[in-house]
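A quick write-up on the structure given underneath.
Yeah, one chain of the complex is gone here, protein chain that is, but the others are all in their spots.
After this line comes chain A, so read on.
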């Protein structure tokens, strides 16, 4: 820092008077706000065009140490933003180590007219801890360096500088003369008239009571699914960028002493969209079991408690994921185009991001992709991602930017076109794969992979066919069994003389039922005969057995009728014939089982 100062001073001496002295800053009031964990320098300027023509360019400069850490630089005229672009080369006469930006006004400043400007610079990571390492419970002191004067190529007629600090605990500030400290404010009221490139180092060494929450890297992945969801996954590496913690970390002190927690933070808070759902919060080794969400109608507030409190210099990482519906984020545009509108950066409070990468994963088949970005210094590149059932890969738009503060969490838009057929692609793929699979199986079952068709094969084929025929024969056998059953029941039901008289007629009726069956089964049997004589014999044998059973059933019936006719009481008759009945029933059941076995080969 001091080296830089000497360079600046030397350079200032060499400066010839204004090369770009078209403006004269009549009044400059600098307010450097250091209350937050990053610095915000607001320069309120009154500039007069003293040149010969209308001017629309204004140059603002910062020492290199500040300029390299500027996250946001705004030049406002009546709260209206003007275009600002960095100058590749510092203007003539500028001392070394100075970076300048050029603001281009929307309306030129007339010759001789004055303009009121607000130049706002948000600068991160410029606090230098001193001492660099502190023990638990000790206060964190940091130094801030800047130029005391407005660093400008223009002459400044009158100026003042004020430094706003988070606490009133100020160890030192320099230069001492001209400055005064009151409360948490160090001010240099009247700095008088200075020529262009006035340089003097301002240094404040003070107690900063806020932990510096720095996100070293953040990767956001936004994946759009046209089936109704947008997945957002954010992977953070977060560090306490304040004074390094050194020595013992005592949990006792941390939990029970009033100053045990100084210079550390246990959590961060994020404001997610109100529609966010399916939240998860984890790291590489699993869920982090401590977080709290509150849903309100305007937002979803998530309080992310880190795995452990971050003392100075400690870091950790985690992944936060959620889903939002398409409504409110994806809009239809004319000509079948679509526009995705999402926030660029993190929604965490009071953290700044060193390196931000936002990956926008669009559905497979999205075309004509064009991004509209809120900042000029975002780099764009392309990637491809393969997820569920992708064949060609999804286009990924990769946006990267460094040094991002929360106020830069602005929406960006991605326009693309995507058709309905593209959406149906994956379901159709699945359907066709399954259809192909079933078709292949169906085909396979109809193919014959026999190598030789010898006798054995012929026999096997014939046997299989014969078995198929016997399967259909079993139907007839089942019906025969049914008739047999009914005959037995008929025998049971005979209880008086009239029913005994009617028995033969019913028997004949039942037997008549069998006749057509018999013929049909005979036809089938002859077919079986042609294929496999062995099976046919077995089947015929089985069929013959039914005749025998029929005979037994008929006998049972006639026995019962006879007994009834002899005026034996019904239950006595039943009792007498019980043995025979049971045996017959058993035989029928066995016969049926045998038939089933036969049909199974």
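In the analysis below, a contact is a pair of C-beta atoms (placed from the backbone, for glycine too) under 8 Å apart; a residue touches a chain by one contact, two chains touch by 3 or more; residues count from 1.
Rule of thumb we're sticking to: contacts and distances are computed from a predicted model.
Colleague: For the complex's missing chain, which UniProt name, "Cytokine receptor-like factor 1", "Cytochrome c oxidase subunit 2", "dolichyl-diphosphooligosaccharide--protein glycotransferase" or "Alanine aminotransferase 1"?
Modeller: Of "Cytokine receptor-like factor 1", "Cytochrome c oxidase subunit 2", "dolichyl-diphosphooligosaccharide--protein glycotransferase" or "Alanine aminotransferase 1", the absent chain's UniProt record names it "dolichyl-diphosphooligosaccharide--protein glycotransferase".
Colleague: Which is it among A:130, A:387 or A:419 that touches the chain not included here?
Modeller: Of the candidates A:130, A:387 or A:419, A:387 is in touch with the missing chain.
Colleague: Identify the residue among A:295, A:339 or A:492 that touches the chain left out of the display.
Modeller: Checking the options A:295, A:339 or A:492, the one contacting the hidden chain is A:492.
Colleague: Touch as defined at the start, partner being the missing chain; which of A:107, A:130, A:174 or A:287 qualifies?
Modeller: A:287
Colleague: Of the listed residues A:112, A:175, A:192 or A:247, which contacts the missing chain in the full complex?
Modeller: Checking each option in A:112, A:175, A:192 or A:247, the one touching the absent chain turns out to be A:247.
Colleague: Would you write out the residues of chain A that touch the absent chain, in ascending order?
Modeller: 135, 137-139, 247-252, 255-256, 259, 283, 285-290, 307-308, 313-317, 386-390, 478, 489, 492-493, 495, 569-571, 574-575, 578-579, 582-583, 586, 592, 596
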